[in-house]
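Removed from the display is one protein chain of the complex; every other protein chain stays in position.
Right after this comes chain A.
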Amino acid sequence: MSENNKPSRTSPTDFLNIIIGKRVFVRLNSGIDYKGVLSCLDGYMNIALEMTEEYVDGELRNRYGDAFIRGNNVLYISII
């Protein structure tokens, strides 16, 4: 939300706290991708997404209103 675009010594945890409430892109180890609004996450990197779209090989496969993703499957999270 803030205009803080300058590089700073933020930790991965800071990043995760910053992106809560934003639209994110989550890639799993299996290659499946999820896009949605990040409602929260925890120390295991378990993720709660709202308005989730599931993409397999880049194609939209499913939509979920709310989705829980088990953290061990997560490869990365990025902002979109």
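Basically, a contact is a pair of C-beta atoms (placed from the backbone, for glycine too) under 8 Å apart; a residue touches a chain by one contact, two chains touch by 3 or more; residues count from 1.
The criterion applied here is as follows: contacts and distances are computed from a predicted model.
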Name of the absent chain as recorded in UniProt (options "ADP-ribosylation factor-like protein 3", "LSM complex subunit LSM3", "Exosome complex component RRP45" or "Sedlin"): "LSM complex subunit LSM3"
Interface with the unshown chain - residue positions in chain A: 28, 30, 32, 39-42, 46-48, 52, 62, 64-70, 72-73
